[in-house]
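All protein chains but one are shown at their positions in the complex.
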Amino acid sequence: MKVDRRSFLGLGLGAVAGVVVSPVGLKLTDDSSIWTQNWPWTPVPIDGEISYDSSVCNLCPGNCGISVRKIAGRPVKIEGLDGYPVNDGGACLHGIAGLQYLYDPSRVRTPLRKNGDIFEAISWDEAISFTAGKLADIRKSNAPQKLACITDKTQGSVPGLFKRFLTAFGSPNLYAMPSLESNLELTAQTLHGSGNTLGFDLENSDFVLSFGAGLIEGWGSPVNCFKANASRKERHAVLYQVEPRLSNTAATADKWIPVKPGTEADLALGICAVMIKNNLFDAANFKAGFAKFAAMVQIEYSLDKVAQTCGINPGEIEKIASLFAKAKMPVAVPGKGRGDSGQNLKEFAAVHTLNCLVGNLNKTGGVFIMAQNDYLSFPEAVMDNVAETGAGQEKMAGSVNDLVEKVNAADKPVVDALFVYNANPCYSLSAPKRVRQAFKKIPFVVSFSSFLDETAMEADVILPINTFLERMEDVPSQAGLAKNIIGMIRPVIKPVFDTKDPGDALILLSTALEGTIAESFGWESYAECLESVTGNNWSSLSEEGHVVISEGAPEGVPEVDFTFLATNPSTVQAQGEFELTLIPIDNMHLTGAALTVSPFALKTVSDRVLTGTDIVVEINPATAKGLKDCGDAILTTPVGEARVKVNFNEGIMPGVIGMVRGLGHTFDNKFVSNKGVNVNDLIGPVIESGSGLDAAFGIKAKISKA
Amino acid sequence: MDSALIPEGADRCSFPKFAIGISIVGAVALWGVYAMFLCWFKGLNQTNMNDYYGFALWIWADLAVIAVGGGAFFTGLLKYIFKVDELKNIINFAVIIGFICYSSALLILAIDIGQPLRGWFIFWHANVHSMLTEVAFCLSCYFAVLTIEFIPNILENRQANKVPFFHHLAHNMHGVMAIFAATGAFLSFFHQGSLGGVAGVMYGRPFAVREGLLIWPWTFFLFTWSAAAFGPCFTLMVTKITEVITGKKLVKDNVVHLLAKISGWMITTYIIAKIIDTIYWAMVTAPSLGFKMSHFYTNNSFYGYWILVTEIVICGVLPGFLLLNKSTRENPTTRLIAIVLGVIGVCLNRWVMVLQIMAVPVMSFDTWALYIPSWQEVATTVLPVAYGIILIAITYRYLPVFPQERELNQPRVDQ
Amino acid sequence: MIQDKKAHKFGMVIDLDKCTGCGSCMVSCMSENNVPFKEDESRKKDSITWMRVYKLTNGKSFPDTQVVYMPRPCQHCSGKGGHGHSPCVSVCPATATDYGYDTGIVSQIYTRCFGCRYCMGACPYHARYFNWWDPKWPEGMENYLSPNVSPRMRGVVEKCSFCYHRYQLAREKAYGEGRDGIEESEYQTACTTACPAGAIVFGDLNDPSHMVHQIVKPDPHPDPMNKYVVDKSRNPKVFRLLERLGTNTKIYYLSEREWVRKAGDNYLDGEWDKVKNHHGSSSHE
Partner (left out) sequence: MFPFNFEWVWDTAHIIFMGGLWYAISILGAGMAYVIVKAAMDTMNDKGESHH
C-alpha cells in the first residue's frame, strides 16, 4: 500500500484518536495518582503487635515513670506511666520526645579516638586498651590523684561506680555539676547538718512562696511540680511568685512580685525580719546563732532597706510576711529557674530560713529534711598503695568551676586525665570558653557520652554510652521531691548503635587496668553489679520498676543552725558596670545542662524566643530606647557580645534583659545546633565566698541597635 | 518565508523580525516554564506561600485572568444570543483572549495544587457542595467551549482552509455557534459566580463572608457581573495594544464605541451593587460577627483604606462614568484611561477577595499575615502573560482575526 | 443531621487556668501522629503543629501584664447550626475532608487531598497545615514512626484528627471483647493523656456521664442571640473560639479570668459587657 500524505495524516489522526479513546490514558492517570500516594521516599511504618514497656526517664533529675509503646518491638511512643509515684501518668515534652534521642543524628555510634582534629572510629577493645594504657601511665607516675572525673550527680549506682573507680585508682577528685540537688544538699548541710537534703511538699502546701523557682519551668521534678501546681485550684492553695520577669510560673501564680534581679535573698531576709519583729515565728529546736541572726536582720534587713533594695513597697513585704506566717501549710521555695546554675547559698539559706521560722519543717505541706539516699551497699573498694596515698590526698578543687580555674591557672598540667560522664560543662557552665580552654590543657580527656556534644568534642576518647531507652540504671529521686523513691531504668530496646552501659564500660576499663582496680570491679556485668549493690531493694526494683523508700512527713523536728546567715554573708552582685542587667531565662521548652533539646521540643519554642538562627531577648519597652520590636540589636556584657533580636515584653521588669538558656549549641546537628546564642557565653562566673558556688544570676549589660 | 500561511491581502512584518520578537518573549516564557518545573518537581516550598497565606500571587493572577477573560463570554452572549451584529468584528479576538486567559488559568491551577497528578480528583471525587468544584467543572467545560469557538478561526487559516473537511467543519461550526455560545454563557455565569462564591462562603473569614440568595452569596453575582463589565474593557485594551504594536487600525470605532458603551453600563450597575454590598457588609454583616470596618483596613503596612477607595471609586465609579458619558467614551484618551482603570479595578477586586482575606487576622490574638512572593511565583505569574503575547502574535499573523483589517488598511493608492 | 441516639460528639474542654504552656501536648501530638520536623521550625507559619499553643496577653503594661496559654487543636467545627458543614468540609472540592456524623470528628484523607488549600483559607483557626516539603527523617529515625497514622506526602493538607486511630483501636478492642460501646477512658487523645497539668478533658459531649459534658453543659437549643450557634456552654466560665461565626467548635475553653474569655471572640466597643453574662438559652429562661 502506498502511503501518501493524506493517508499518513489520516493514520496519524486515527492513532491519536485511538489512544485517546482507549483506556490507556485513564490507566496512566490513575497509576500516576496512585504513585503519588505511595512515594517510595515517604516511609511506611511496619505494623505489628502492640506492647508496652515501663521504665524511668532520666533526661532530667525528675525521673518520671514512662510507658513505652512498642510495635513489633520498635518503640514508637513514650508516655507518662500511670500510677508512678513521681508523675502519675504525666510527662513533659522532653520525655515524650525521648525517642528522638535514640536516633539522634549526633549520637556517638562507635567508640571514637581523636586523631589531630578529627575523630576516628575504633573498636571497644581498642578504646578500652588505649584508655587503660593512658591511665596506667598516670598510676606509674605515682600521681593517681591527677585523674579527675566530672559527673552530673552523686547519687545512684553509676556515679557510685565512677566514685569507686576513682577511689580504687587513687583519686579523690570526683566533681558533680551544679544542680538543684547539690544546692539543696548544701543548704540542708548549712542549716541542719550534713547528709541531709530538702524535699518540698508542694502538693499539700496551701501557700507557696516561690523565690523565682520555675515550678512550671523545669524546677525540681518537673511533672511532679506541674501536677502540684495544677491541683492548686481545687485545693484553694495560693502561689506567690517573686522574680523580675513574668515567667510562666509567675503568670499562673496568684500574685507576681517583681523584684530586682539578685535581691531575692534580701527579700527573704526582710520577710524574716518582719516575722521576727512581729513575733510571727515558731522557735522550735533553734540551735546556734538565732539571737544573733534575729538582731542582724532587724538592722541589716529593715523594711525600708529591703523595700529599697528589691524595688517593692514596704507594705507589700509586711503583707507577704503576715500571709506566709499565718498560712496553715506554707512553704518557701528557693532556686531561681531550674535552681541549678547561677545560684547562691545565701539565697537558698535565707529562703529556707523562712521555712524554719514558720515551723513547717517535717510537716505535711512544708519542707521535709530527708536523709540523703543510702540504699546502695558497695563492698569496700580494694586499694593498693598507690591508691591509698592518692585517694588520701585533699581534693584539688571545691567545685567543677574551681577545677577549671585551677587547671587554667597552672603552668603544668594539674590534671593528667579527666573523665566526663553525662555532663556538658563546655556548654553549660558560665563562660564555657574558659572550660574548653581548661579541657585543652588536660592531656587526656575521656567522655562517656551518648552524643557528640560540645564537651565530647573536646575529648580524646569517647566511650559511647546507651541512652536511657537502651540501658539499665537505678535512679534515686532528688531535686526537692518530697518523697524518696528509687526508680529503675530498664532497656526497652537493644542498643541501636555500638554503645554500652556506662557501668559496663567502667568494668571493662577496670579489668584492663588489672590489679586492685580490677578486683574492685569484680562483677561480670553492670547488671550483676546493680543486683548485688541494691540488695533487698533489687526484687522490687526489677519487678515493679521502683521502690518507695519513704513518703510523707519524716518524724521529729530537725535542729536549725543560724550561724551561716547570722554573720550576714555578702550578697553576690552582678558583674560589670553597665546600666541593664542580663538574666538567663529557664524555659520549659528548652533544656539546660547536659541534655540538648530534641527537634520536637525545639519545634514548640516560640518565634519570640528563636527566629531562624537568631535568639530573641526580652526587654521592657520602657527600657528599649532606640530599639524596635523584632529588630536587631547588639547585646554587650563585660564577658562577650552577641547579635540578638529584640522582643518587647511588658512582663519583664524595666532595666532587665532576659535571654533564654539552652540555645546556641555548636556541635553538628542541623536540627538543634547553631541556633541562637548560648547565654553562658555572655556571663562570667562570680564565685560566692564561703560556698564556692558560681552565683552569677546575671550580668550587667547594654544593648544597642545593630 | 511564511507568506503562504499569512491571510490573503494582509500586511505582516518580515519573518525574522517576527521571530526575534517571539524569541524575546519566548525567553521570558522559558523562565516561567523553568519556575513551573521547579514547583512541580521540588514542590510548593519553592514559593513563599505558607499556612497563613495558602493562596498567593498566582491565584490572584488566576482569578484576575478569568475576570478579564470574561470579555469572551459576554461578547459571545451579546453577539450570538442578543444578536448585536457589530460585535462580529471583535468576537474572534475576544475569543482568543478568552482562550489565553482560561488556558492560563488552568495552567496556574496545575502549578498551584500540591499534588498536580491528582488534580483530576476534583472531578472524580467531586464534592458538589464546594464552590471550587463548581469552578473546576464549569471552568473546564467553558474552556472546551472557548476551544470550540476558537477552532473555526484556526481553520480559516489560508492553508488549513484548503483542506475540504476543515473548510466544512469551520462552516458548520459557525452555523451552530449560537448553541455553543449559549452553553458557554451558562457555564461562564456559574464559574465566574462560583469564584466569587469561593470567597463569599468562607464564613470563618469575616472579611470574605457575604449573605446571599439561597446557596449563593452576593459575591457570586458580583463576580459574574464584574467579569461581564470589565471583561470587554480588557478586550478593548488588548485590541488597543495590538493596534499600537502593529501600527494598524484593526477594529472600527463604532464597534469599539458600542462595546465601551455596554461596558460602561455594566460597570456602573455593577459598582452600584458593589457599593451597596460593601456598605451592607461593613454596617451589618461584619459588625454582627464583632468586627468594626477599621479592623480590616488598619494596623498593617499594606492593606489600608486606600485599597477600598482605589477599587471602588477610582477604578469603578470613574471608568463607569467615563464610559457612560458619550464625549469621554468617544475621546480615545479618556476611553483608554477608563478601560485601563477598569482592568486595574477588577484585578484589584480579585486581589482583595483572595489575598486580603488571608491577611486579615480573625482570632483576637492573631496578627496580620503579609507575604512577598518568591521569584518562582513571579516567573510563573509572568508566564501566562508571555504565553498570551506569543499566542496573540501568532494568531494575528496567521489567522484572519480582524474581519475589518483589510478594509481599514487599504493601500493608499486604492483610496 | 443524623439523629442517631448512639451518635457521639467528641469534644474537649481545656482549662486555661491550668495550662502552663509547657508544650507536652504539642510534642505528644507530633510523636503520636508522625508529624515531621525540619531544620528551621521557627517560621511558625510553615511549621506543622496540629496542636499549637498560643500565648495571649492582656495587653497591660508592667507590672499588670498577664499571660495565658491557649492550646489550639483542630476545633472540629460542627458548622452553622451544627449540621456538619464545617468551614473546611463544605469547601473541599474533592471530599478529602469530611464530617463524621457519628463522631463529630472532621477527618482528613491525605491520599485524596490534592493540595488546593481552600480548606486552609476557610479555617479561621489556622488549624490546617500544608506539607510544603517532603517529610524527611534523619537516617534511622523513621524507626520510631507509628503504623497507626500514615506519614503524609508533600503537597497535601493535614490536621488534628482527635487521634481518630485511637478511637478505632478502642472500638476494635471493645468489639473483640463483645462490648457495644467504649468507655470514656478508652478513647483519649494523645494531648489529653500527655497534659501534665490535667488541663485537657476529652470525651463525648453527647454523653452526660462524661466529664466533658458535665463541665461544658452544652445547651441543646440554638443560641437565641444567634440562630447559627448551637451547643453553647451553660457554664459561665466556658467559652469557644470565635463562637459568633457559627462554626460551632467542639473545643471549649475554661477560664476564671474575664479578659481571657473575652479574647476568645471579637466584640465591638461595649458589646462584651452586654453579652458576657449570657450563657446559652436556658440561662435566660
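We call the chains A, B and C, going by the order they appear; numbering starts again at 1 in every chain.
Just so it is clear, contacts are C-beta pairs under 8 Å (C-beta built on N, C-alpha and C of every residue); 3 or more make two chains touch, one makes a residue touch a chain.
All figures in this text were calculated on a predicted structure; none of them were measured in a lab.
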Interface partners of the hidden chain - shown chains only, full complex considered: B
Absent-chain contact - pick from C:95, C:111, C:131 or C:188: C:95
Hidden partner chain, touching residue among B:173, B:314 or B:337: B:173
Contact with the hidden chain (one of B:84, B:106 or B:141): B:141
Among B:12, B:88 or B:125, the residue in touch with the chain that has been omitted: B:125
Of B:29, B:107, B:187 or B:209, the one touching the omitted chain in the full complex: B:187
Residues of subunit B (touch criterion as defined above) contacting the omitted chain: 123-129, 133-134, 137, 141, 144-145, 148, 164-165, 168-169, 171-173, 175-176, 179-180, 183, 186-187, 190
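Please note the rule applied: only the chains that are shown with their structure count from here on.
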Chain ID, smallest distance between chain and overall C-alpha centroids: C
Higher-contact pair (C-beta pairs counted), B-C versus A-B: B-C
Centre-to-centre distance between subunit C and subunit A (centres being mean Cα positions), rounded to whole Å: 33
Averaged-CA centre spacing for the pair subunit C and subunit B, given as whole angstrom: 40
Whole-Å gap separating subunit A and subunit B, where each centre is the average of the chain's CA atoms: 62
Residue list for subunit C, restricted to those that touch at least two other chains: 43, 134, 153-155
Subunit A residues counted as touching two or more neighbouring chains: 36-37
In the complex, subunit C residues that touch subunit A: 17-18, 20-24, 26-28, 30-32, 34, 37-44, 47, 49, 53, 55, 57, 60-63, 65-69, 111, 134-147, 150-155, 190, 193-199
Contacting residues of subunit B [partner subunit A, same complex]: 115, 117-118, 120-121
Parts of subunit A lying in touch with subunit C, wherever the complex brings them together: 36-37, 39, 41-48, 69, 71, 74-80, 87, 89-93, 96-97, 99-100, 102-105, 216, 222-223, 226-227, 229-230, 233, 246, 248-249, 251-252, 256, 258, 496, 588-589, 599-608, 610-613, 620-622, 650-654, 670-671, 675
